[in-house]
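Input: one structure, supplied below.
A single protein chain has been omitted from the complex, and every remaining protein chain is retained in its original position.
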Amino acid sequence: MFVLVNLKTYPCDPVAVAEAVRDVNESTDARVAVAPQAAHLERVAETGAETWAQHVDPIDYGSNTGHTLAESVAEAGAVGTLINHSEQRLKLADVDGAVEAAERAGLETVVCANNPAQIGAAAALGPDAVAVEPPELIGTGTPVSQADPDIVEDAVEAAQAVDADVSVLCGAGISTGDDVVAAGDLGSEGVLLASGVAKADDPTAALEDLVAPL
Amino acid sequence: MFVLVNLKTYPCDPVAVAEAVRDVNESTDARVAVAPQAAHLERVAETGAETWAQHVDPIDYGSNTGHTLAESVAEAGAVGTLINHSEQRLKLADVDGAVEAAERAGLETVVCANNPAQIGAAAALGPDAVAVEPPELIGTGTPVSQADPDIVEDAVEAAQAVDADVSVLCGAGISTGDDVVAAGDLGSEGVLLASGVAKADDPTAALEDLVAPL
Amino acid sequence: MFVLVNLKTYPCDPVAVAEAVRDVNESTDARVAVAPQAAHLERVAETGAETWAQHVDPIDYGSNTGHTLAESVAEAGAVGTLINHSEQRLKLADVDGAVEAAERAGLETVVCANNPAQIGAAAALGPDAVAVEPPELIGTGTPVSQADPDIVEDAVEAAQAVDADVSVLCGAGISTGDDVVAAGDLGSEGVLLASGVAKADDPTAALEDLVAPL
Partner (left out) sequence: MFVLVNLKTYPCDPVAVAEAVRDVNESTDARVAVAPQAAHLERVAETGAETWAQHVDPIDYGSNTGHTLAESVAEAGAVGTLINHSEQRLKLADVDGAVEAAERAGLETVVCANNPAQIGAAAALGPDAVAVEPPELIGTGTPVSQADPDIVEDAVEAAQAVDADVSVLCGAGISTGDDVVAAGDLGSEGVLLASGVAKADDPTAALEDLVAPL
């Protein structure tokens, strides 16, 4: 299982969470990574944790102000990027452009979407993975694998129908190891986490609990 | 073949073009329709021409100001709508929401996209048809069927791979009957037209030329 | 006082509300107008009610699909338009462009904004009026004149400091004649209304109650 911890713009210490991610990644079979803000990428990558960007723009080198260039986040140490997170929804053409930009820079790509139909659409754009996150469950603490197990299975089916090479992750409300196991049982190859780890008093312990049943 | 004339915000007489659309539709085997601005829908529909909206928003009845509600354009006489035209690009989630809104209101749907990958994505959202329009060819007078025939064939293949029930149209630069025939030979079931008819001195003659070889 | 009834995309009969607006306008000293959806402009204007658009885009005649051209809403019978309503927020440059487009088409302009600072900014763009609507009060039934009287006075002051010729309206939660009077006492020259009239069983009675104390 792939466990990606999205730090959003939480008031957490990105380096401390990254160190927890690095340590837990080394001590388990799960692959654990962390996605800090762009301004924190360098110091997070320096911890040795697998580092992801939260977003890249559908642009190339050139006259773009305030944008996130895929090459720059790669150079800062990111090896992958989220695209089209529900808090950063992009135009269809720009999801396509962002996937292309990320691949050009050698970044692994996870395109987020709200439901199985959009997951199929996202898979058609050729990312490495897609992630289904029902917006109404984000931040609720109710895991998608429990609140809406059909949506995960339907997302897996929708992605497979379009491109069998695209992995499916799921997110929203995942906070325990049982949630992660349940997500895997529904066909998900990974999970997106956020507050459960980023806001934990002890991120290492929180992550260890999450991966323990794997 | 389906021939949809997009009036954009051109300074044309929408009723005069609509009458030409109606007349040519009756005199040929092609299906010819017209897409005026929202504020012109009623008077255009009253001509008896098949009338389409240029856009609907991913909304339902409620607190939305300045939006285009699918039910309202249907009530004004539209029987279908373009979605995600390259001049009105939507977020992926909103293309999905607009298709859903249009279907709820009984509107036929054509989702536009720039390239075969996006056409596959659009097809995954379940519209009646998709339309490939390379942005760089729009308004050039160079027909996509001539400038980039592969893109039309690839779009047909991409849509078919995702959903065999989704028709494929093409647009950009179509201005002669030969262009329409060429589009059909590449697997397209229709074309999007704009300035070639909307700005013609004699829209009826322009349309007759377009459908003559069909 | 100017009373503008925004029909949003409510499931109301726009013609029935327009007739109420027309009748009450004729029977009182207040100026009462109605803002239907673009697709309803023509039939609403035909009632003889003063008709406004809910939005115009910062565009001119040309290649724009799914946009609202100021000239088209004017031609359909609108004499004014809202711009930058909190449900249709525009980029700063586009508020400027929309005011310019509306003026080019002879439309009266009301630019909406959330707070006094933004009201000052809106006034600097040269509209005929600005309207302050705290987003958190919209649709609450708690009138801005009661919940936050300072915001109305501060908005009047901010607008006056920038351009003394710009009128100030207010909105959000206005539903009784007392609310309208209170708005006027705070320096507002008009009010934006929505559900209180548009969703009333008897829009004429609702409007008569609103303007009775004036």
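Chains here go by letter, A, B and C, matching the order in which they are written, and residues are numbered from 1 within each.
By our rule, contacts are C-beta pairs under 8 Å (C-beta built on N, C-alpha and C of every residue); 3 or more make two chains touch, one makes a residue touch a chain.
In this text the structure is predicted, and so the values were computed from the model without any measurement.
Chemist: What are the shown chains that the omitted chain is in contact with?
Modeler: Per the contact definition above, the missing chain touches A, C.
Chemist: If the hidden chain were put back, which of C:Gly48, C:Gly62 or C:Gly126 would touch it?
Modeler: If we include the chain that is not displayed, C:Gly126 is the one touching it.
Chemist: With respect to the chain omitted from the figure, which of C:Met1, C:Ile59, C:Ala158 or C:Leu210 is a touching residue?
Modeler: Missing-chain contact among the listed residues: C:Ala158.
Chemist: At which residues does subunit C meet the chain that is not included here?
Modeler: That gives, for subunit C, the contact residues 84, 86, 89-96, 113-115, 117-118, 120-126, 158, 161-162.
Chemist: With the missing chain put back, which residues of subunit A would touch it? List them for me.
Modeler: On the subunit A side, contact with the omitted chain comes from 6, 8-11, 37-43, 53-55, 59-69, 72-73, 75-76, 82, 85-88, 138-139, 194-195.
Basically, only the chains that are shown with their structure count from here on.
Chemist: Could you put a whole-Å number on the gap between the CA centroids of subunit B and subunit C?
Modeler: 33
Chemist: CA centre of subunit A versus CA centre of subunit C: separation in Å?
Modeler: Computed from C-alpha means, the inter-chain centre distance equals 43 Å.
Chemist: Could you list which residues of subunit B touch at least two other chains?
Modeler: 86 - these are the residues of subunit B that touch more than one other chain.
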